[in-house]
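Missing here: one protein chain of the complex. Every other protein chain is in place.
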Amino acid sequence: MEPVFLTFVFVLTIFLGFELISKVPSTLHTPLMSGANAISGITLIGSLASLKTGNPTVAIILGTLAVTFATINVVGGYAVTNRMLEMFKKKDDGGAK
Amino acid sequence: MEPVFLTFVFVLTIFLGFELISKVPSTLHTPLMSGANAISGITLIGSLASLKTGNPTVAIILGTLAVTFATINVVGGYAVTNRMLEMFKKKDDGGAK
Amino acid sequence: MNTATLLINFAYVISAGLFIFGLKMLSSPATARQGNLLSALGMLLAIVVTLFYSGLDYKWIVVGVIIGSVIGLVAAYKVQMTSMPEMVALFNGFGGIASLLLAWGEYHQHPELSVFIALVTFLSAFIGGITFSGSMVAFGKLAEKIPSKAIVFSGQHIVNGAILLIALASGVIFAINPESSYAIFLLIVMVSLLFGVTSVIPIGGADMPVVISLLNSYSGLAACAAGFVISNNILIVAGALVGASGIILTNIMCKAMNRSLANVLFSGFGATTQAAGSGKQEGEIRPATAEDVYYILEAADSVAIVPGYGLAVAQAQHVTQELGELLEENGSEVSYAIHPVAGRMPGHMNVLLAEANVSYDQLVEMDDINPRMDTVDVCVVIGANDVVNPAALNDESSPIYGMPIIETHRAKTVIVLKRSMNPGFAGIQNALFFNPNTRMYFGDAKASIQALVAEFKSD
Partner (left out) sequence: MNTATLLINFAYVISAGLFIFGLKMLSSPATARQGNLLSALGMLLAIVVTLFYSGLDYKWIVVGVIIGSVIGLVAAYKVQMTSMPEMVALFNGFGGIASLLLAWGEYHQHPELSVFIALVTFLSAFIGGITFSGSMVAFGKLAEKIPSKAIVFSGQHIVNGAILLIALASGVIFAINPESSYAIFLLIVMVSLLFGVTSVIPIGGADMPVVISLLNSYSGLAACAAGFVISNNILIVAGALVGASGIILTNIMCKAMNRSLANVLFSGFGATTQAAGSGKQEGEIRPATAEDVYYILEAADSVAIVPGYGLAVAQAQHVTQELGELLEENGSEVSYAIHPVAGRMPGHMNVLLAEANVSYDQLVEMDDINPRMDTVDVCVVIGANDVVNPAALNDESSPIYGMPIIETHRAKTVIVLKRSMNPGFAGIQNALFFNPNTRMYFGDAKASIQALVAEFKSD
């Protein structure tokens, strides 16, 4: 039954994603792209959960690499998005001056 | 694990529902109400699946009643919504004449 | 988990998609009808694939489905457009009772439930029961089978609170030990039915649409809970969509009336205000005959028609459309100003005027007409009352104070069509009727407008 449940979640999220993203104005498309990119680092969760004690060496290497790459994606992605959006915020204040 | 999966589906649908419904213009709120009402007859699916051969009498009675009521909701709901929306369609033609 | 079950459940994913697309298409009048059909197709698909489960007792299924379909179809095609609210209430109640019965049947056969399943079984029965009895009361009030006024008695909130407490306590006991709690379950069923009645009875008829919308949301949530009981995603998806829709509509209506949901549910609105507004007859009224009104309209350059609940009661939508066309032929600019809560359901007036083939571009929303109200020569108020009551703007003590209205009192001339000086559903007097620029044209809306139409035609 699990595949069915997972498919439900997948289909619903696709619909939801379309609704949400189509509301983002073009001004924010670059931050959206990098923000979405950060979210795609979600594989980190899976990589963490797979790094168990007693794994064979190959699995440890693969797992550690996966964690490293996914972390770069997550941390870098959110940080860079935040940097961009900070400017948008500054601008608002700037506009008010 | 099933409760988790079901909860995911529930939460996602709630979000999706809010996005979808808030786009419906006030003109269509009455049909929306009766259309949504028809969907809520979805319990019919569960009632059908629960009406198994060899059920005890009480369960048969409960199940048959559930099927009957849910069917009224589904059939009546969709039919009445269609009747309303048909008028909206006629009106479009009428507006063009 | 055999392959058939898996395939059935994948088909449910498609059903869910169809429901979602159906709702998406409801966002425009042009696609709304196909949207509804798509949604119905989704339901049909779900029903058909469900019949492939092995071991079903088709005999009883056929009985239930046939009886239900016949009743549903007859009801749907016999109902007057003006009785939509009652109909929705009735159908809604049936959805609720089905959730209750489903939960009961499941529990009857498998009383050994985990805490989680016991909890959702309780919720399904409890919410389903409230939905049923609450909807029946709402139906009765709207169809005027029971008094539509708010029925309040002192200590009401305490009684309701006590009932709710009993229900929740029973729920907890039931969840802890479902296997030996059949009696408790029956108590829950009783209490839920009772609670539906006692919580809706004190709400006035005018507030029924809000209640119905809220109960609609409940029926969705009951279906959701039933979905958790039998681990069925499609029940959860469909139920949650309905739940969200009901909440949003409830919210929109409350906003349009400038009242909180708590106020609607607990204030006994219709009861108290009846008293408050009763003594306020002031000034003089200026009745008019069909001929008077004809001359006023004949000379008008711009006419705004403001329909309200009375239009629905009188079934005057078709003659109104006819009048509108005659006025246009006569050279007036005609628009229909629609208040969001005119009538008894959100969008009620739109449905009626659509039925009468009034074209879209003539419908104007409240926020669009108000700024240019000063330039309107004649406002024809057809069976509307509360939604044109200036007390909402300038009388802080009025129960409808703060509700946005269509500001007809600012038009050059106002003609009000109603049968008497009786108040509308908020139960309060309307100073508009005593304004120097207002003429009262008494009579049933349909008959009155027919008289006007005759005047125009004889001309």
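Should a chain be cited, it is by its letter among A, B and C, assigned in written order, with residues numbered from 1 in that chain.
Convention: contacts are C-beta pairs under 8 Å (C-beta built on N, C-alpha and C of every residue); 3 or more make two chains touch, one makes a residue touch a chain.
A quick note: this is a predicted structure, and the numbers were derived from the prediction, not measured.
The undisplayed chain touches these shown chains across the complete complex, A, B.
The omitted chain makes contact with chain B at the following residues, 1, 3-5, 7-8, 11-12, 15.
The chain not shown here touches chain A at positions 2-3, 6, 9-10, 13-14, 16-18, 20-56, 58-60, 62-92, 94-95.
Here is the rule we use: only the chains that are shown with their structure count from here on.
Chain contact topology: the protein chains form a complete graph, every chain touching every other one. Taking the mean Cα position of each chain as its centre, A sits at the greatest distance from chain C.
Annotation: 35 Å between the Cα-based centres of chain A and chain B. Mean C-alpha positions place chain B and chain C at a centre distance of 16 Å. Across the assembly, chain B contributes 2, 6, 9, 13, 16, 20 as residues in contact with two or more other chains. In chain C, the residues that touch at least two other chains are 12, 20, 231, 233, 237.
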